[in-house]
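The complex appears here minus one protein chain, its other protein chains still in place.
As written, the chain order gives the labels A, B and C, with residue 1 at the start of each chain.
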Amino acid sequence: MTESPENLSIAVWRGDDSGGGYEQFDVPARQNQTVLDVVSWIQQHTDPSLTYRFACRVGMCGSCAMMVNGEPRWTCRTHVKTVLKGNRLEVGPLRNLPVIKDLATDMDPFFDKWVASEGAHHPTRTRHDPIAPVDPTEGNRVEANEGIECINCAVCYSACDTVTGNPDYLGPAALQRAWTLFNDTKDANRGAILDAVSGSGGCHNCHSQGSCSHYCPNELNPMKAIAGLKRASATRFFRRSS
Amino acid sequence: MLDIRLYMLQRITALIMAPLTLGHIAVMIYAVQGGISAEEILSRTQGSVFWFLFYGCFVVAVSLHGAIGLRVVVHETFGVIGKTLSWFTWLVAAGLMALGLYAVFAVTL
Amino acid sequence: MIRHAHRSHGLWLAFILHRLSGVALALFLPVHFYVLSLALTEPARLDGFLNWTDRPLVKAAEFGLVFLLAVHIFGGLRLMALEFLPWPSRQKSFAAGAVALALFLSGGFLLSAM
Partner (left out) sequence: MADFERHDTDILILGSGGAGLFAALHAQQSAPDGTRITLAVKGLIGKCGCTRMVQGGYNVALGGGDTVERHFMDTINGGKWLPDQDMAWKLCEQAVVRIRELENEVGCFFDRNSDGSLHQKAFAGQTADRTVHKGDLTGIEIINRLMEQVLSRPIEKLQEHRAVGLIPTSDGSALSGVLFIDMRSGKLRFVRAKTVLMATGGGPTMYKYHTPSGDKTMDGLAMALRVGLPLRDMEMVQFHPTGLLAGEHTKMTGTVLEEGLRGAGGHLLNGAEKRFMFDYDAQGERATRDLVSRGIYSEMRKNNSSENGGVYISMAHLGPELVREKFKGMVKRCADSGFDLAAGLVEVVPTAHYFMGGVVVDPDTRTQLEGFYVAGEDAGGAHGSNRLGGNGVANSTVYGGVAGDIMGQDVRHMNSLRDPDNSVLEAEIDRVRRPFAKKPANIQELRTQLQDVMWDDVGVMRTKTGLQRGARHLEDIKSQLNEIGVASDNLAFNLTWHDWLNMASLCDISDVITQAALARENSRGAHHREDFPDSGTMESSYFTVARQTGESLHVTREDVQFTIVRPGETILPDHEPETLVANP
């Protein structure tokens, strides 16, 4: 194993919902080290009381996202080398979500909004019916497919300043889910989806800041999905009023 | 703090204003050449139904557009919500509208 | 620097430019209306005002406003194109790029016209 003797200087946010600040730690630099590895090392070797969250460790569960040098990232898939500034790194809890402790946030508001966007399928068929044939190249399917691999990591949510300013705003991930479902021809209640995203916290609050699409670790494009919702709801608005 | 109605209103007013403001800028660039005077402005605009409608439309649109715009900014920056926010929006709209229409009458009547 | 690192990318800057220009315009508008309405009440003061605006500093400010207006209009059109035109995202970036270019050119032109 090749180890450089160098130490990384890591600032980690400590505290809870009532406040906190950064604490400094030294961590030995290693090859192939991810930000999550660095954080774990601190908990395992220096400060056993440090709290963070992870599960899959390969970018599938979306539970390890943190602010790394002020940018939201999935830490299990972020190689330290790609984010190091000199030999320094600053790690904090995701923005825009309440902090439970240290680096772990309460993700409930994020998921409450997912549900509030009607982000759960409205069935047209039952388990006793055959599976609907779907042409994989058909327009709606392609559109829906683009946003489906979201891992609900809330990276986009914490990158978005509209969420910061407007706590009711449903946010990019939930809206993208709504758009995906809206394009799912199997869904029974596309009207309900448009209703859900047209209220005072809805898609119309998005200012196309684009941070969502910029930071999504899976290279999804919530900004585009939200534009789709705006378009669909505007079309319906005119249809209804004419 | 934008539902679909306010959003549509903001977009529609923006679309109305786009040609108007571009036209306005064009006229201004043309007009400012060699200095500008009250007389010059008034000679162009006074008694003109066209300019009355032109600026009238603009004022109505911009009052709504600007008010909704400021509403969003005020909400997101200062956390103003609920009734206060609505009052703010419509007061700004009314104020802009009043001042604007007064000006339109001033230069076109 | 680290605190708002998430903001350092093009679309966010476009957003803040649009917002600042919108707010500036909204604040300027009442002044503009007031000055024009002087035509009705005190035409002389309007002229006085227009003379005052001849000064270079004020001129610069004025052109600044025109620039803000242009930025805001083009920015607004870009946003609405992005929202309403069902283009593939790539083309949208081109459109945005084109608008940005137009902006800088026109802005430069306006400023140099002083």
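Here is the rule we use: contacts are C-beta pairs under 8 Å (C-beta built on N, C-alpha and C of every residue); 3 or more make two chains touch, one makes a residue touch a chain.
Please read all numbers here as calculations on a predicted model, not as lab measurements.
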For the chain omitted from this view, which of the shown chains does it touch? A
Residue of A:32, A:164 or A:235 touching the missing chain in the full complex: A:32
Positions on chain A where the hidden chain makes contact: 1, 16, 30-34, 36-37, 40-41, 43-45, 48-63, 76-79, 81, 100-102, 104, 107-108, 111, 114-115, 119-121, 123-137, 141, 144-145, 148-152, 177, 181, 184, 186-187
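Everything below uses one rule, namely that only the chains that are shown with their structure count from here on.
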Between chain B and chain C, what is the separation of their C-alpha centroids in Å? 14
Round to the nearest whole Å and give the separation of the Cα centres of chain A and chain C. 33
On chain C, where are the residues touching two or more other chains? 19, 83
In chain A, what residues contact two or more other chains? 161, 230, 234
Please output the residues of chain A touching chain C within their complex, sorted ascending. 69-72, 90, 95, 159, 161, 207-211, 214-215, 221, 223-224, 227, 230-231, 234
Could you list, by residue number, the parts of chain B that touch chain C in their complex? 11, 14-15, 17-18, 21-22, 25, 28, 35-39, 41-42, 59, 62, 66, 69-70, 73, 92, 95-96, 99-100, 102-103, 105-107, 109
Interface residues, chain C side, partner chain B - complex: 19, 22-23, 25-26, 29-30, 32-34, 36-41, 43, 46-47, 50, 53-54, 66, 69-70, 73, 76-77, 80, 83
